[in-house]
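Only a single protein chain was left out; the remaining protein chains are all shown in position.
Now for chain A:
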Amino acid sequence: MKLNNVIMRTMTQMVFFIIFLFSIHIFLAGHFAPGGGFVGGLLMSCAIVLLLITFDLKTVQTLLPINYMTLTAIGLALALLTACISAFAGEAFFTHYFDYFTLPLLGKTELHTAMLFDTGVYLVVVGVTMIIIQSIGGDE
């Protein structure tokens, strides 16, 4: 029996990008406002789960050809290297640096190394969540 889910497919095509942009917003809003890498990563995996529910494992693998194991490894390496920067500079492990820069469009901006660490957390959360969901959902 063919399942007629035109409404769900059309809606997913729009809602996926809304959730994706909201995840980026939550990720960038972190540090001074509620948000950060962990919640952003969970929201991103929510968006991919919505795709998995609407379509199937094979279609999503062709849409987003990402190896989540590699993604997790990259995220862990990024987080660990960011934490090690201060150790190489002779200060305490996990010391974080920030400074004020004047960027072209944004004006005066405060840039942190904690942001790089958060990027690592984001990638690890997306990777691990998707590995778990794919291995549970892919069972026969």
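Note that a contact is a pair of C-beta atoms (placed from the backbone, for glycine too) under 8 Å apart; a residue touches a chain by one contact, two chains touch by 3 or more; residues count from 1.
Throughout what follows, contacts and distances are computed from a predicted model.
**Student:** Given the options "NAD(P)H-dependent oxidoreductase", "Monovalent cation/H+ antiporter subunit F", "ABC transporter ATP-binding protein" or "siroheme decarboxylase", say which is the protein name UniProt records for the missing chain.
**Tutor:** Per the UniProt record, the undisplayed chain of the complex is "Monovalent cation/H+ antiporter subunit F".
**Student:** Among A:V49, A:A73, A:L116 or A:I131, which residue is in contact with the omitted chain in the full complex?
**Tutor:** A:V49
**Student:** Which listed residue (A:F22, A:F38 or A:F94) would be found touching the missing chain in the intact complex?
**Tutor:** Reading the full complex, the residue touching the unseen chain is A:F22.
**Student:** When the complex is taken as a whole, what residues of chain A touch the one chain not shown?
**Tutor:** So the residues of chain A touching the missing chain come out as 1-3, 8, 15, 19, 22, 26, 29, 33-35, 39, 43, 46, 49-50, 52-53, 55-59, 133, 137-138, 140.
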